[in-house]
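With one protein chain removed, the remaining protein chains of the complex are shown where they sit.
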Amino acid sequence: MRIGSPKESYIADEALFRTRTQWVWLWLLLAVLIAYPFVANLYWLFLVCLISINIISATGLNILTGYTGQVSLGQAAFMGVGAYTVAWLDNNTGSPFFINLLAGAGMATLVGLIAGLPSLRVKGLYLAIATIGASFILQFIFINWESVTRGTRGINIEPPSVLGVTLDNPDTFYWLVMPIMVVMVLLAANLFRTRIGRAFIAIRDRDISASVLGINLPFYKLMSFGIASFYAGIAGGLYAYFFGAINPESFPLLMSIFFLAAIIVGGMGTILGSILGAIFMTLTPEILRYGVDILSPYIDNAPQILSPLRTAVFGALIVGFLLFEPHGLAEIWRRVRRFFHLWPFRT
Amino acid sequence: MDWLFFFEITLAGLGTGGLYALTAIAFVLIYKATRVINLAIGEMLMVGAYLFFGAAVGWALPWWLAIILALLGGGALGMVLERGVIRPLLGENPISVFMVTIGLGSILIGMVELIWTANPRSLPNFFPTDPIFIGEAFLAPKTFWSFVVAAVVIAVFLLLFRFWRGGVALRATASDQGAAYSMGINVPAVYSLAWGLAGVIAAGAGILLGSIGGISSDMGLFGLTVLVVVIVGGLDSVLGALLAGLLIGWMESMAGVYLGGEYEHLVTFILLMVVLLFRPWGLFGTREIERL
Amino acid sequence: MTDNVLEISNIEVVYNHTVQVLRGLSLTVPRSRIVALLGSNGAGKSTTLKATSNLLSLENGALSAGRISFNGEDTARQTPHGLVRNGLCHVMEGRRVFEDLTVEENLTAASYAVTGRSDGGGNGGYDLVYEYFPRLHERRRAQAGYLSGGEQQMLAIGRALLGRPKLMLLDEPSLGLSPVLVEDIFTIIARINREQQVAMLLVEQNANVALALADYGYIMESGRVVIDGTPERLMADDDVREFYLGTGGGGEARSYRDVKHYKRRKRWLS
Amino acid sequence: MLVSKLARQLMAPVAAIALALGGAFPTAWADNDEIVLGGSIPMTGPFAFAGLQFDRGLRDYVEWINRQGGIEGRTLRYVGEDTGYQQDQSVAVFRRITSRENVNFYFGDSTAFQQTINRELDRRDILMTGASFASELNDPERYPLQFLLGPDYSEQVGILLSYIAEESPGARVAFIHSDTEFGRDPIAPGRSKAEELGLTVAATIVTPPGAADISSAALELRRARPDYAIFHGYVLAPIPDFIQRARQMGMNTRFMGTYYTMDQGIINEMGEAADGFMGVMPYRYYYDETGPAPIMDAIRELHGDYQTTTYTQGWLTGVLITEIARETLRAGKPFTGSNLRETLDSLSDIDTGGIFGQPVNFRGNSIPLGRIYRADVSQGQMVPVSDWIELE
Partner (left out) sequence: MHILSVDGLTLSFGGVHALRGVDMQVAKGSITAVIGPNGAGKTSLFNSISGFYRPQEGRVVFQGEDITRLRPPHRAALGIGRTFQNIALFRGMTVLDNVKLGAHVRMRTGLLSALWYLGKARREEAEIRKQIEREVFDFLEIDHIRRHPVANLPYGLQKRVELARALAMRPKLLMLDEPVAGMNREEKEDMARFILDVKEQWDTTVLMVEHDMGMVMDISDQVYVLNFGQLIAAGKPSEVQANPEVIKAYLGSGDIHSLRQRLGGKTRAA
């Protein structure tokens, strides 16, 4: 706890950022985000755009899994729903991209609510398994509803354009995806300052006592599913625009596991965790690539071990964090911050 | 309707169902003893198949010796996973343990690809190749023999559970951990035993499966269907695992032939959703009464 | 005879790192004797037994201070199943039979208690159990889940007996049983004690029947022993009634109604 | 006091950001005298068996051509990285290589990636080819900057069907394919082509991806009793299993495959069962020494042992790139994507140094040329059973 920052009102005390240091940091971060496209090359812009999309989806999943305690392995499939809706609208109606994006998110929400129906009957692990089932069924639809999805051939999507500027490259797309990401994250952070967010956490911590305290479990569980799939839909729509083409293999079950891993590694039930987790998990393959490059003089066929290594490291991160740091990177971040705050005095 | 054809399809489906049932038993064993939903069961099966491949092809050992080594290796893997990863987490949130098993699956795939690469391989054939006819109906020898082996192994395990003292200890621990302790049963050893046995069964199922259709690092996907099998049968029911295994094997065959191959998994997962909505504890599972 | 099979000295137990249930409890059980541990609900009786048989960890509890020695050896260094194999059998509250197993399989499971012991157990143990509980013999093929409450209690005690224990911890054997059955069960318990020389630590709510059986009794409240003595002395003591029924007989305790708002006043002044 | 405290709070994250940006600055720009071939190569993952060979083939070719003096005096450079056969990784590799190098040609590893990246090619003026033979890509309108290294899958099936129609008119044909993008590709066109050629489609059998047990599919095949069965969408499994079961059931169906199943591996892995297995192959096998083939000779000189057809495919990539680059340079045109494409369209009767048995022409984005081979287990080789067949 920081000392010496008296609050004038309860509103001030309930604010997201309460100290001046926090605000200084916020402005600094904003400045970096604005400056970034001017200094980074396209590859790094590409990565940042991808990270932003992943942050949106991970934030959604964290609301459902991290905050509400409903494990879902369907996040990628819901992204697929958003992406396909966007692609279909883009190819058939020519409606503006932000309408498509919202429609995609809306469709994903709808599908998410339906897929969340088992949460009214089952919970915990059974629910996680139900979402695997839902993923498979959606996958089947992506492949076989050819008139809409073009089946396994996939759909191409024209890049969005804003005020005559075509956002067809990471350096321009950045200006679309970054603000959306920031807004989505802020919305999520707001949610947990209100009764709805508290109800979610209560359901996660002790669902039965939550219901006895007046929380309508089915209603809030479904709402959480809906919000998570809304986020997935936005992320999926952006994904479709960003990559310009989607097919059923764009949203495999493994991608859902990726998002689950991201929030485990980042920290379940914290907004910061979704951000850190998405960044970390997106960059891990890149870091491994550099690692393998460094090792290549010493190992035969070094490039060949990269992909298996990636798979193994991916699993090891999930296992390692759950075993040794269940609160994820967010907790490590807090410890580091505390250390620097008190440095050179050790706690 | 071509009844002979229908009968042949049924036999073929039951053949696959035997493998589902066998793997499902490994799954149920782990669940009953440690209450862990082990999503890595498919990958344990894959590792077993690759161990067999490594011994039989890599080291060129006779197939029977390779099988023994692979089974032992599978058992050791189960025990190592239990001791190293699962036991520290027992008593934690079951969802964490569930997610850990997802991670374990990924690690196992990575390790197998590091050692054997991701290329699909075929296993040496050790089954008799004479065609089998039941009446007029044809049954592929591989399917037939793997079904026979699966059935024998299942029978042996059922007898062990029933009459072997260690089997009783296993069931006792599954039924009430605390009481098992107070009987002088070494409960942690029972956990190891359960995971070890499950590893052996999974490795055996992997060898059978691999000898039918070849092996690859993604054959762990088989585990997802097995997951559906145990949910439908009831997570803690051996009988349920057997019947649901056969049922789903049969259903997939039927769907594959009469609807098309793309429907095979669809029917499985639709069945899963229906069971979860209407009878989440499965056909033969125990319905748990929730208490405050 | 100063030979004690169990000595508990000054133990403290904490659950979930926060809830302290035992606060410096001490008691002893002499060899071959029956000791009753009485007290109201939530006083910490079951916790005492679990601490003794090393089962606290199952419920996220831990012994934070004190020492328990069974047969002269510190229990903290032994595993729960090791303790059982050394002759300490715990019959848990609510009987806890293995419901999916038959009666005989329940006994088979219990035979692990004699694993690695030189005097062995073998099938002779089963006969001994059936001798005390002929009813179990009649139903030995039945699934334990379908036994009546009394039969389940017999099975629970029978399982413990199979381990040829030196000390039996009995947690509320009368729970949920009709008075007639309670007397039956306690008669057998008395016989086992007499014939097998098994020491017993008996936790009971039913004070009368427990004290009728016991050689010595302890009464605990809020995690510590408040009175102990022979059954005759305890039955005569008014305090026993107070602890059970809250009949405000004692002089020193003031009524909860009369507690002052002193804390709040202090706060307003500051 | 306050300042120092603030400085302390700022320190760590600033360092972190600096570190992150450090890698962000462009590091190298390509020499103008170089022609750069980038590649997203599946060196690991399920397609690694082919990806590793592409990689070797490309490397060997680049070394070889540069020893010959390069292309019109310019050196060809190849930069390839592993993708693990994952679409997002393929895109990431593309982004990384193109942000570092001035890439002129690119090699892609999958249909999905080649579709996704199509838009980028346009902007970056890059001409692309790759491992995919998807019919989808054989559309110059949609994919103006891509070309295929042979007949697309529909054309491969078309070549097989033409052969069947020739050999046994009116025969019954079955399609067996995996339920994947790869597997589904030529089925619908194949069915209509079969009808066009007067063949009967006896069955179309789908196997789910990763299905190990094909018992019921095999029974379905037996019921259909086809004269020919064409597999598509598999590398190896479950083809041997199908063939074995068919033999056990006493069927005399002849089994056929497409490009990726037609490598030597099928003989090595299947053994006896492979005997008589037929399929379409656009490239010359390593051991096929009939007729003049200078490029194949170069390969044989470099490697004394058998080289896979996917290795040859790497060389073919190089040969075609060389051809296109050379003509573009000779015309004095800058290396823009559209110029390269123009050159490609203008080329005719391209000499591939014997990789194809005859000079080749592009129709749309593909080269619809191939030959039917049959596995001869006693020789341990694929032997030609037809002449080169070119589709119109």
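For clarity, chains are labelled A, B, C and D in written order, and residue numbers in each chain start from 1.
Criterion: contacts are C-beta pairs under 8 Å (C-beta built on N, C-alpha and C of every residue); 3 or more make two chains touch, one makes a residue touch a chain.
All values reported here derive from a predicted model rather than from experimental measurement.
Of the listed residues A:24, A:113, A:148 or A:201, the one in contact with the hidden chain in the full complex is A:201.
In the full complex, the hidden chain is touched by subunit A at residues 1, 9-11, 13-14, 187, 190-191, 193-199, 201-202, 204-206, 208-217, 223, 227, 269.
In the full complex, the hidden chain is touched by subunit C at residues 18-21, 23, 40-43, 172, 175-176, 179, 183, 186-187, 190-191, 194, 205-213, 215, 222-223, 230-233, 235, 240-248, 253, 255-257, 259, 261, 263-264, 267.
Following the convention adopted for this analysis, only the chains that are shown with their structure count from here on.
Placing every chain at the mean of its C-alpha atoms, the farthest one from subunit B is found to be C.
Taking the mean of all protein C-alpha atoms as the reference point, the chain centroid lying nearest to it belongs to B. Inter-chain spacing, taken between the CA centroids of subunit A and subunit B, is 33 Å.
Put simply, the C-alpha centre of subunit B and that of subunit C have 42 angstrom between them.
We define each chain's centre as the mean of its Cα atoms; on that basis subunit B and subunit D are separated by 37 Å. Of all residues in subunit B, those touching 2 or more other chains are 113, 117-118, 262, 265, listed in ascending order. The residues of subunit A that reach two or more other chains are 143, 304-305, 307-308, 310, listed in rising order. The touch graph of the protein chains shown belongs to none of the named shapes. The part of subunit A that touches subunit B in the complex is made up of residues 69, 71, 117-118, 121-122, 124-126, 128-130, 132-134, 136-137, 140, 143-144, 208-209, 257, 260-261, 264, 304-305, 307-319, 322-323, 326.
Those residues of subunit D lying in contact with subunit A across their complex are 6, 8-13, 17, 21, 23-26, 43-45, 48, 52, 81-82, 84, 87-89, 91-92, 95-96, 98-100, 112, 115-116, 118-120, 123, 134, 136, 142, 179-181, 184-185. Note for the complex: subunit B touches subunit D at residues 2, 5, 8-9, 12-13, 15-16, 19, 113, 117-120, 122, 129, 131, 138, 140-143, 209-210, 212-214, 216-219, 221-222, 253-254, 256-257, 260-262, 264-265.
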